[in-house]
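Okay, handing you the structure first.
Omission of a single protein chain aside, the complex is shown with its protein chains in their original locations.
First chain written, first letter: the chains are A, B and C, and each begins at residue 1.
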Amino acid sequence: MKNTALLKKHLLFIIIAVSMLVAPLFTNAYQLRILISAALAMIFAMSLNLLMGIGGTVSFGHAAFYSIGAYTTAVLWYHFKTPYSTNFIPVILITGLAGLLLSLPMSRITGRYVTIITLSFAEIVNLIIKNWDPVTLGQMGIVGIPSVNLFGHVLKDKREFFYLTMLFVILTYIIMNWLVDSKLGRNLRAISNDAIAAEAMGIKIFPYKVIVFTISAIFAGIAGSLYAHLMSYVEPATFNANLSFECISMVVIGGLGNFAGTMVGALFLKILPEYLRQFEFLFKYRMIAYGLVLVIVMWINHSIPGTKLKNAISTRISALFRKKSAEAEEV
Amino acid sequence: MSLLSVKNLTIRFGGLVAVDNLSFEMEPGKITSLIGPNGAGKTTVINMLTGFYTPTGGKIILHEKDEKGNEVEVDITGNSTDQVVKKGLSRTFQNIRLFSNMTALDNILVGMQHRIEYGSFLSLFPNGKKNKWEKQAREEAMEILKKVGLEDAANERATSLPYGKQRKLEIGRALASHPKVLLLDEPAAGMNPAEKKELSQFIRSLLNEVDGILLIEHDMKLIMDISDKIVVLNHGAKICEGKPEEVQNNEEVIEAYLGKKGVQRNVTGSK
Amino acid sequence: MAKFLQILVNGISLGSIYALTAIGYSLIYSILQLINMSNAAVFLTSAVIFYALYSSITAGQVALTFILTLLAAGALGYVIELVAIRPIREKGDSNTYALISSIGVKTILEQICQGTFGSEIKSFPTLLAGKYIDIMGARTSAIQIIIIVVTLSILFVMNWYTQHNRVGRGLRALSQNLNACHLMGMPVNTLIGVSFAVGSILAAVSGVAYCMYLSSISISVGAAIGNKAFAATVLGGIGVLKGAVVGGYILAVIESFVAGYWSMSAMNFVSFSVIIIVLIIKPTGIFGKKEQYKV
Partner (left out) sequence: MKKLLSLLLVVLMLITSFGCTKPEDKVESAADENGDFHIAVSLPYTGTNASYAEYIDMGIKVALKKLENEGWLNGDGTGKIICDYYDDKNDATEGATIATKVTTSTEPYYLLEVGSFASGVSYPCANIYKEAEMVQYALTCSKSDYLATSGDWGFSLSMTQDTAAARVAAYDIKYLNFDKIALIYSNDSWGLETCKFYTETAEKLGVQLLASEKYDDGQQDFTSILTKIKQTNPQLVMCFCAENDIVLIRQQAETVGLSCEWQVSSKSRTSNVLQNLGDLGEGLYGIYAKTKDLNDPVYIEYEKLYKEMYPQKFADDNNTTQKYADQGYNCMMTVIWAIKETMKTGTTRQAFRDKLATLTDFPGVQGKLTFATGRKILQIQYLSRIVRGEDGKLKWVNFEDILDTFDVDAVAGLK
């Protein structure tokens, strides 16, 4: 892959990553916090994109792994006062295990039933967290989670925390792309495309399901552990079904299987509610606008009239560019 | 000396006997055809050979040469599909089952996936072993695409290819796993005569890629042209086996295809 | 013994509520393989419409308000399909996009109800208030009996409707093969719109019945029921109307017993675990048929 082709392929990712890395220089704490939550949402949404876009599993309960990651960090800190760096390995192990656990029924279950299994799994995880008071303090929530402590160096300043999160965003994107361009990625896409043909190529379906669930769960868990330190407070109520639906929307808006698109989707759905907050008349009906946007984006991207409209616009814009570049050459 | 021998193969779905006591041999370097009216059990045979269905009776034997070159018989009855593929059986499907939103190149790469020897863990990051295998696999895949005349369509999505090319891509994908035995399930279905002519030469040329080909087809002209041996199935049972000429005017075969009256008309009409 | 019966009766009446909403999910899934998330929001919206009508225009007459609410719900269902689902469905992409659009509709409907209705609990008219029947010590309110009877009669009508009535058969044909119906010249789009309308009407019946059972209404009424009804649909075998009903009753009875004999927070835990276990044993739900795939 010559590097110009590489650059062209990941152009969108580079633009987003660079503009976000530069952003903290001229944003205030409120805007920075939105960027951080957008970055977290990117990791979380990319992990679901791996499961949905590449692995072909529509999961309604991805928030379960997010909450397990958040609670593992919070519980370990609360009971053992261990720093983030030491908790990181247990977070990966426990969320990976949870992913593996959820993949076990997949050997027998296919199609839409998979969706209900993931929904039930998420509800069960949430109920366990809500009622396992001795360990997770249940509905009281765990308060006062300190800033991230990496091998002794405490990230006091929110900007440092933001750059740590961006490091994970970039790592996630890169690893996901390595995975997609490998045998594992191809086989996963083959399975989600046509399981029977994949089997005929000698692919054993179940082991791949276990792998994709485990990896996807680990990345969602990492996003969750960072969330716990961002908020310094975790409670079961935040990890509800709406969080899973929001994540699905990010993946679908960004385009299934397209990780840079998922980042755009995450940025869009995190900035939109804040953007709408400033319109006074929308005060009580902000969420109506949010719902409306979901319907409209689906209409634009995935309905016949919508796509005609969009293509018309994009052809006109590219024509504009071409005309401009043509003029540039003449001059 | 045979390549693959099928002995009294039977399968029963509940009361219905789909394939009844079928035996035939495949010689290396030959095209063996399996024909019969619709619902005769042809595709079921392929499904049993490739491990999708487990036969209720009979044996499937693969004849291999071990290192010292002497004859070894391997029983692959009831093996799982991935074991069968490793043993060297590869197939195409009656209705094309390409990986629709993957590129032609990726389709081929998935075809050869069991020969790419690096695990899932190594897939997660660039490393020597992965890069070596990937480079080698891509080169080989491009060659296969060249063989099936699709090298310029490498990065196009499989569904965007014309029908004939999709058929060829599917055959290429089956070739990618370096099979000993290639099982083609109605490759000429939906093709016009010109495409069929070109396909039969192409299938003929495949013989120097694989040891043997089992062809399932309805187009009698194509079958008669390129088959070395024909096995005729009707209601799951073998009614005739032999060279194309012998099979052509075998009364039972005609009756199976054209029914009783057909037999009289054929006998009275000129051949 | 009285406790056992009491809990059983509660379970059955709750089961009817789940069953009615579950049929809405199952009907639409059987035709479009789409999980219509807005169904739960219709459950809430129809209860709010009933309350709004009852406390204004048709004050007092429960029956008239009920019919008007059903009409409104049917129309709402048809419009949802027309506006949010049809344009996406026609492009033929995977159902996930229609699913997201239905989630958008769900958010819109819930927020409109929240905005207009406010958040306090308000009393809701009920039928034969205060009348109880004692069955061997288990007190069952009249409204519970009415709900069970209404549900069973609706199911009977639905069953007959899909067997003998022309439109009903059309819906069943649609669920077999959408394209074939197109080719047969059937008005597929209107029929799908009708199926959304029927699903919404059932959700409306269930919503109003549930508020009558609680004899009060608040905006959080739809949330719990929506999830459970969807779970019941799958438990019984998604796409099979009979399955939605059986799934609904099983889930509700289990929940009532767990809450009665163990604890309320364990209730949801057990009901979702049951769903996973049943699906592991029978991957397509109790009545679901294994999807035939032709190799």
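One rule holds in what follows: a residue touches a chain if its C-beta (ideal position, glycine included) is under 8 Å from a C-beta of that chain, and two chains touch if they have at least 3 such contacts.
Please read these numbers as outputs of a predicted model, since none were measured by experiment.
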Open item on the list: Going by the stated contact criterion, tell me the shown chains that border the hidden chain.
Closed with: A, C
Task: Hidden-chain contact residue, picked from the options C:116, C:153, C:177 or C:220 - done: C:220
- [ ] Just the residue numbers, please: which parts of chain C touch the chain that's not shown?
- [x] 3, 6-7, 10, 14, 111, 114-115, 118-123, 132, 139, 141, 144, 210, 214-216, 218, 220-221, 223-225, 255-257, 259-261, 263-265, 267-268
Open item on the list: Give me the chain A residues in contact with the hidden chain, please.
Closed with: 12, 15-16, 19, 23, 27-31, 33-34, 37, 130-131, 138-141, 143-144, 231-233, 235, 237-238, 255, 258, 260-261, 264, 267-268, 271-272, 274-275, 277-278, 283-284, 286-287, 310, 313-314, 317-318
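Here is the rule we go by: only the chains that are shown with their structure count from here on.
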Open item on the list: Closest chain to the protein's overall Cα mean, using per-chain Cα means, please.
Closed with: A
Task: Chain pair, most C-beta pairs within the contact cut-off - done: A-C
Open item on the list: Using mean CA coordinates as chain centres, what's the gap between chain A and chain B in Å?
Closed with: 43
TODO: Note the residues in chain B that touch 2 or more other chains, in rising order.
DONE: 52, 93
- [ ] Pull out every residue in chain A that's touching 2 or more other chains.
- [x] 196
Open item on the list: Looking at the complex, which residues from chain A come into contact with chain C?
Closed with: 52, 58, 105, 108-113, 115-117, 119-121, 123-124, 127-128, 130-131, 196, 241, 245, 248-249, 252-253, 256, 284-285, 287-288, 290-295, 298-299, 301-307
Open item on the list: Show me the residue ranges of chain A that touch chain B in the complex, using the header's touch definition.
Closed with: 175, 178-179, 181-187, 189-190, 193-194, 196-204, 208, 211, 215
Task: Interface residues, chain C side, partner chain A - complex - done: 29, 33, 35, 83-84, 87-88, 90-91, 93-94, 96-101, 103-108, 110-112, 115, 227, 230-231, 234, 238, 265-266, 268-269, 272-273, 275-276, 279-280, 283-285, 288, 291, 293, 295
